[in-house]
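Remarks on the structure that follows.
The complex appears here minus one protein chain, its other protein chains still in place.
Order of writing sets the chain letters: A and B. Residues in each chain are counted from 1.
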Amino acid sequence: MATPISQAAPSYEARTRPSHVVGWIALAAVALIALPLVLPSYQVSITTQILIFSVLAMSIDVLAGYGGRTTLGHGAIFGASTYVVIYWTAVLGGGIWTGVALGILCATLLAAVFALLAIRTSGVYFLLLTLALGMIVWGLCLRWTSVTGGENGLRGIGRPEFIADHISFYYAVLLVVAPVTWAMWRFVHSPFGLTLRGIRDSESRMRSLGYNVPLHLFIAFVASGFFAGIAGALYALFNNFVSPSTVQLSQSVAALLMAITGGVGTLLGSFVGATLIIALENVVSAFTARWPTVLGVTFVLIMIFAPEGVVGRVRILLSRRRKRQSSESLN
Amino acid sequence: MTKSILQLDHVGVRFDALRAVDDVSLDVRRGERRAIIGPNGAGKTTLFNAITGVVPPSSGRVVFEGRNITHAPPHRRADWGISRTFQITNLFPSLTVRQNMELAIRGLTPRKFSFFGSPAATDEERAQADSALTLSRLAARADSAVNELSYGEQRQLEIAMALAPNPRLLLLDEPAAGLSPAERVIVANIIRALPKDITIVLIEHDMDLVLSLVDWVTCLNNGQFLAEGTPADIRNNADIQNVYLGKARHHA
Partner (left out) sequence: MDRRQFLKTTALTLATGAGTLAAPHIVRAQAAPIRIGLMAPQTGVVAAGGREIIDGFTLFWENARNRVGDRSVELIVEDDASNPDTALQKARRLVEQAKVDFLFGNLLANTGLAVANYVKGNGTPYFIPVIAADDLTQRSRIKNVIRAGGYSASQFSRPLADWALKQGYKKIATISQDYTFGHEQCGGFAQTFTEGGGTIVGQFWHPLNTSDFSPYLGQISGLKPDAVFAMETGADSSRLIQQYASFGLKGQIPMLGAQNATDQSVIRTLGPECEGIVTSAHFAEGADLPATQAFVKTYSGKFSKIPSLYAFSHYVGAMWVAKAINGIGGKVEDRNLFLDTVLKTDLPDSPLGKPVRFDDYGNPIYDVFIRKVVKNKDGKFWNLPIETYPQVSQFWKYDPETYLKQPPYSRDFQGIKKA
């Protein structure tokens, strides 16, 4: 996993010394692999949930942080995949892996439909349009009772034997999330990723340079939907249950908050954001019924003191320190 | 007609009742250095937008190298060899100079669709970027972030990015806008040194600067064609003195 990151070094925002990056990645990998050995089983399943939602948050960051398009429709794309997996296995009695493939496919197709309708807008219009599209999916899941089970949702049939227990499922998820993260990292640091950042900064300039801006955004949206679909399929295996609350607006908002808390445009910040929000949710709700308030206040504080997100903030501090050091060494 | 690279044929651009550009016809020859002048609100930038496709003309035709491009989208026109700078600096502020150049070059190459490829520039891209940066006298700043550049350097980068894809027609929208006299000299020298095979159409307010750079001048007023001629003709044209030069001197 070291290669793409050292290649990414020319990226200005992420200009960290490659050897450090390799060290960090190795440390994170060791920690993630060792985690089930030290954590009780419930915390393992929370960590599994964090990994799954990190993928969803990253898929949003691909659009929001790189393409400059903040979406509120990804919860619906994610949940569509969950619905398809559970419907395929529990209602139609199909195989789990076909179900996963179909779930991801449907999420990608749904993302293509969303993209066709939304990519020509930007800013608050894009936000509202994706929100509205997500609401349509939610409404459909709620009302199409004969297929979706309506309000009551659908119950899954459980995971295959070899990933049934928490620990093996955790490793299975890790085994999927690691290459998916790597792929997304390559994606945002590829020439195409640079194109997206160009679009984020100035669409008019991009057009005059010969870029078909809507086409690039369409591709980015579909790719992002594909990744969200992977997260949704994993969630189907994790949760073994799906209801309209999986596709509802608050799902999109939560995932967006994870991306923002971690740092929009940092990709890996999504892991920090997902960890913070899910851990906080779990810890605080054990002590008070007012936990949504605590979460809200925390989020407001982050927006005031670190609007660029946790990882974004750390990067700024690091680059300041580096500058100070280099100016000191000059003196 | 083979010498003609860009023709505007009775082009008009209307915004509701306002005729921003009204029945303007132009013929730019290949290799020509052409200035478009006129007071504020004369329709110069709108005319640029009509040529580059940002605002499609509501009437008339735009022909580039014999091809009718009146309704083609901007990115297609870029593909055919039209490049432009912006009056208000329009760069990618969060990226480095080099990344700005890479984006400028890849706009016309299939590499912009490399989804998982290395972001590093190829040797060819690097050479192309370096040559455009050298022409714009910005080579030394290649690794800086755009938001660390001085305003003058940002205007130079505007030109470098427009040059990078090797256009055949370069449209410069007030390249010296907002610059100090010393910086204007740098920009003027850059423009003067550009390869002769690039056709240049230039909007500029600074008459002394513009008249020293071009060999043909078109003057617009209130969206309409007013006069055209050599710089010397324009200096001595009474109409232009009235509507433009007089005013401009007052403002200055």
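One rule holds for everything that comes next: a residue touches a chain if its C-beta (ideal position, glycine included) is under 8 Å from a C-beta of that chain, and two chains touch if they have at least 3 such contacts.
Computed from a predicted structure; not experimentally measured.
Looking at the complete complex, one finds that the omitted chain is in touch with A. In the complete complex, the hidden chain is touched by one of A:S59, A:S81, A:S243 or A:T261, namely A:S243. Residue A:Y42 is the one among A:Y42, A:W97 or A:Y125 that touches the chain missing from this view.
Here one chain is not drawn; of A:G103, A:G156, A:G198 or A:G269, the residue touching it is A:G156.
Remark: the residues of chain A touching the chain excluded from display are 23, 27, 31, 38-43, 45-46, 49, 143, 145-146, 149-153, 155-156, 158, 166, 239-241, 243, 245-246, 279, 282-283, 285-287, 289, 291-292.
Criterion: only the chains that are shown with their structure count from here on.
Separating the CA-averaged centres of chain A and chain B is a span of 41 Å.
Touching chain B in their complex are the following residues of chain A: 7-8, 10-13, 183, 186-187, 189-195, 197-198, 200-202, 204-213, 216, 223. On chain B, the positions that touch chain A within their shared complex are 52, 54, 73-75, 78-79, 83-84, 86, 90-96, 98-99, 102-104, 106-108, 111-120, 145, 161, 165.
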